[in-house]
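For this view, one protein chain was removed and the others were kept in their places.
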Amino acid sequence: MKLDQLYQEIILDHYKRPHGRGLREPFDAEAHHVNPTCGDEVTLRVSIKGDTVADVSYEGMGCSISQASASILHELLKGGTVEESLRRHEAFAELMGGRGQVEPDEAVLEDAVAFAGVARYPARVKCALLPWMAYKDALARAVPEEEKA
Amino acid sequence: MKLDQLYQEIILDHYKRPHGRGLREPFDAEAHHVNPTCGDEVTLRVSIKGDTVADVSYEGMGCSISQASASILHELLKGGTVEESLRRHEAFAELMGGRGQVEPDEAVLEDAVAFAGVARYPARVKCALLPWMAYKDALARAVPEEEKA
Amino acid sequence: MNALDVDAVRKDFPILDREVNGNPLVYLDSGNTSQKPRQVIDAVREHYELHNANVARSVHTLGTEATEAFEGAREKVAAFVGAGTAAEIVFTKNSTEAINLVAHAFTAGAQDPRLRLGPGDEIVITEMEHHSNIVPWQLLAQRTGATLRWFGLTDEGRLDLSRLEDLINERTKLVSVVHYSNLLGTINPVDVLVARARQVGALVLLDGSQSVPHIPVDVTALGADFVAFTGHKMLGPTGIGALWGRFELLDAMPPFLGGGSMIETVAMTGSTFMPPPARFEAGTPPIAEAVGLGAAVDYLSAVGMDAIQAHEKQLTAYALDALAATPDVRVIGPTDTADRGATISFTVDGIHPHDVGQILDDEGVQVRVGHHCARPTCVRFGVPATTRASFYLYTTISEIDALVRGLERVRKVFA
Partner (left out) sequence: MNALDVDAVRKDFPILDREVNGNPLVYLDSGNTSQKPRQVIDAVREHYELHNANVARSVHTLGTEATEAFEGAREKVAAFVGAGTAAEIVFTKNSTEAINLVAHAFTAGAQDPRLRLGPGDEIVITEMEHHSNIVPWQLLAQRTGATLRWFGLTDEGRLDLSRLEDLINERTKLVSVVHYSNLLGTINPVDVLVARARQVGALVLLDGSQSVPHIPVDVTALGADFVAFTGHKMLGPTGIGALWGRFELLDAMPPFLGGGSMIETVAMTGSTFMPPPARFEAGTPPIAEAVGLGAAVDYLSAVGMDAIQAHEKQLTAYALDALAATPDVRVIGPTDTADRGATISFTVDGIHPHDVGQILDDEGVQVRVGHHCARPTCVRFGVPATTRASFYLYTTISEIDALVRGLERVRKVFA
């Protein structure tokens, strides 16, 4: 069943019991993203300590896909290095843009491989990407270009 | 042949040898009309003496139909009463709007019955009407409403 | 009035034979765009296969045929909405353009005092407008310094008319209100608004995008100055809409888009313009689309707008009852059939509309989810989005049953 691939157990679990939800202090930057077609919103904060993503906190309204995606993002990126987070970001974006043709790398994406089914639903891809776009935006503000070089 | 009904001998004659062409003095009012789709233009003057249309003079650029129509208008209206000219105007407009279904009254329209065939060509009806519309306009300016009453 | 034979109607809509995700298509998104009967699809095809040419510019036979078809469609549309003359129908690309066209007629330097707008002047809308009847006025207010004001809504989803006299006052230049809300289903009391606007000398625009397709509309009887509507929601093609306006008022308006076919004469140093409707139809118009829209209003008239309204009322009553019986469903908008159309927005407790829509889609049931281009209405009712089912002449009771069954499945997935 196609629908079961979309609403995988992992996704529904994260949706019902989101991890790391809530906006926390301290943080280095915040980004607010909206999906204009459906009105889903997420506010996301990052706290960077040296090379490490010390915290990702978020708050938002949206469907199961966008909410679960934020929860999994938190799990996946918090505590890792900034570089690692960008690698995971890229892998996730690639998976979502792959229209179901991209084989996800479980070593990089862990629980997020559950989103492979979402890639088959073009209308939902934006939901899954919403927190990730906000993350990238917040990170760019927290770590200015000069510093990265 | 449909085309022969459009380009009747009378129409072609009036086109090649127009009657009363040229702008003359004295005149009471002038009207300039343009057909925006094709650029045909006519400038038409009326001179009214009492109840009589003393002169209709005109100048214009346009196709055989609009030019012949101006020439026949001159023939038909000049020298008659204002009231008669309006009756002829009405009969001509009715003929042109009739899509070929109106039987023209030769007693009223004389040579202008030759335009019966034009009514079948919606794109050309405006050409035939151009000088008649200018006439009505000029007349309205020459004979203000109050006076008519 | 003849009753509507929904089985016969459905045979005219080829798409209704389709399956979606292995289930028969249950199209409950007509408020978004309607499906098209064979008669409309064929009219467009035939036009291209036999009569295609540009209009108003040619003496040749094809051009004459195309022009007659195009102007004939204008006459049909005019008759359909009760316009005084066909010259009162301006073809646009959609409702949105029709509304923007009116908005651009208002300027600080307008010759006609009714269209002169500046600081201190007010435009009044409502909190239940589609974005297409909000943003043009926000942009106009920015351009001119005029103030935008709006009616609030009652909890039932009706206009809050308690501040009528305050909101529509001597400073009001224009009242622009949706006739039939695309989110709430509410049908607004046009008579009350028009009467008050007349008292203060304000113009009235009705957004008829949802009313013209679904209920008999007589623009003359309504008493407004402008009515905007859109072809694709009334069985017609995409790419065409219309603005009806009182001729005298249209004639007082300056041109909007400039270009071919709207001019009287052009010189490099300046141009003069045609009377309406040509003045507002710059460039090649949607010709085949007008022909299709003409076929659409023929179809609607043949079925009968009264019959369509009665059919939709029956569906709405049935659906409202069915949804009332489901405890976790909350209808946003009027919950009885008085002054409401066949568009029902609702939320399902604890489940986001996106997820509701997704699972319904799996069952073949096509509903719209989101803010329905009426975000302020969502904000007013404290919801980020809703699920919306909207019906039309081809909708059946059993399709509403499919919706209700689908909602059970939604609950199961998210249990």
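Miscellaneous remarks
A, B and C are the chain letters, set down in written order, and residue numbers restart from 1 in every chain.
The working rule: contacts are C-beta pairs under 8 Å (C-beta built on N, C-alpha and C of every residue); 3 or more make two chains touch, one makes a residue touch a chain.
The model shown is predicted, which means the values in this text are computed figures rather than measured ones.
Although it is not drawn, the missing chain touches A, B, C when the whole complex is taken into account. When you scan C:50, C:79 or C:397 for touch with the missing chain, the hit is C:50. Of the candidate positions C:81, C:146 or C:369, contact with the unshown chain belongs to C:369. Interface note: of C:119, C:201 or C:260, the residue touching the hidden chain in the full complex is C:260. Residues of chain C in contact with the chain left out of this view: 14-15, 18, 20-21, 25, 27, 29, 32-33, 35-36, 40-41, 44-45, 48-50, 52-54, 57-63, 93-97, 99-100, 103, 127, 130-136, 138-139, 148, 150, 230, 232, 237-241, 255, 257-263, 265-268, 270-271, 282-289, 354, 357-358, 360-361, 366-370, 373, 375-376, 379. Residues of chain B in contact with the chain left out of this view: 2-3, 6-7, 12, 37-41, 61-65, 67, 121, 124, 127.
Against the chain not shown here, chain A presents residues 34, 36-39, 121-124.
Here is the rule we use: only the chains that are shown with their structure count from here on.
Greatest Cα centroid separation from chain A: this falls to B. In this assembly, the C-alpha centroid of chain B lies 45 Å from the C-alpha centroid of chain C. Residue positions of chain B in touch with at least two other chains are not found.
Taken residue by residue, chain C touches two or more other chains at no position, since every residue touches fewer.
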